[in-house]
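A short write-up of the structure that comes next.
With one protein chain withheld, the remaining protein chains of the complex are depicted in position.
So, chain A:
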Amino acid sequence: MATPVRTRDGGSALSRSASRRSRGEVPFRYASTGAGVLLLAIMAAIAVFLVVEAIPALQANEGNFFTTLTWEPNSSQSFGIAALAFGTLISATLALIMAVPVAVGVALFISHYAPRRMAGILGYVIDLLAAVPSVVYGLWGVIFLVPFMQGPSEFLNEYLGFIPLFGGDVVAGRSMLTASIVLAVMILPIIAAISREVFLQVPRMHEEAALALGATRWEVIRTAVLPFGRPGVISASMLGLGRAMGETIAVALIFPATFGISLEILTPQGNSIAANIANGFGEATPIGRGALIASGLVLFVITLLVNMGARMIIARRKEYSGAAA
């Protein structure tokens, strides 16, 4: 950058002034552009290095990476992502089913029901949920929620056991359901925050028009707020889904780390890609590490797709609301 001869060859950017002070213009511009490019490079590097380090393990794999149910890269060198991917998807989906209705309720409460003056404070309270580190949720989950869930799980199994989801012979607190509840608590603030933001953007005129027609508060929400906010809620849910699938430590402490595919969410089984990485890293051999990196690559791709989908919905929404305003 430091040119010995001071010239004005910086081009149009420098044409405004030839004074000494404009010397910093070009370096500053390069530095800020460079930082942006660096971020793009990091994203690319993440994909590249995960692939590069996963290849040796995948080549040594004696099972089929996509269909093998076991994960034994350290001993028999046979491992597959199937059971882990299944557990990841099921636990994240269950968490989403539990979190979205509550989160939408919370968002509506803050945007339309709570007194104006309290709304800001209540928003902070929900944000505090997001500020609690995930390992603390994990600790709470394993010490408090796991024993606590024994009773309700047995109850569900006893009386609703005819539904395959709640079936099974052995019921335990350490189950897919318990992990999903913890995940639901963790993704709730994200979904609630984005939904609230969208609900607050509903054009005042729409709401007032509904009110003028004699609508009750619920009818205003049903006819004006929810239709306007639906894409926002959907993308918020997808962001929450991505977060739930990537959540590691909390579920690593709760999942019993079994390998199998079963829809019985009350039985003592369950695992996820992220939890398996956290639990298996300590004793992994070089092949084992490569296998874990390969599973991380799968997680990266899945969350990338989910997040990109969510961002696209938001971006489309922005254009639309910009045109309407």
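Keep this in mind: a contact is a pair of C-beta atoms (placed from the backbone, for glycine too) under 8 Å apart; a residue touches a chain by one contact, two chains touch by 3 or more; residues count from 1.
Going forward, contacts and distances are computed from a predicted model.
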UniProt name of the unshown chain, from "Phosphate transport system permease protein PstA", "Multidrug ABC transporter ATP-binding protein", "Ni,Fe-hydrogenase III large subunit" or "HEAT repeat domain-containing protein"? "Phosphate transport system permease protein PstA"
Would you mind spotting which of A:P133, A:G151 or A:P164 touches the chain that isn't drawn? A:P133
Options A:A224, A:A274 or A:I287, residue touching the unrepresented chain: A:A274
Considering the whole complex, which of A:I81, A:A95, A:V142 or A:I265 touches the chain not shown? A:V142
In the complete complex, which positions of chain A touch the hidden chain? 13, 16-17, 19, 21-22, 24-25, 28-29, 31-40, 42-43, 45-46, 49-50, 52-53, 101-106, 108-110, 113-114, 122, 124-126, 128-129, 131-140, 142-144, 185, 188, 192, 214, 216-219, 221, 239, 242-243, 245-249, 252-253, 274, 277-278, 281, 289, 292-293, 296, 299-300, 303-304, 306-308, 310-311
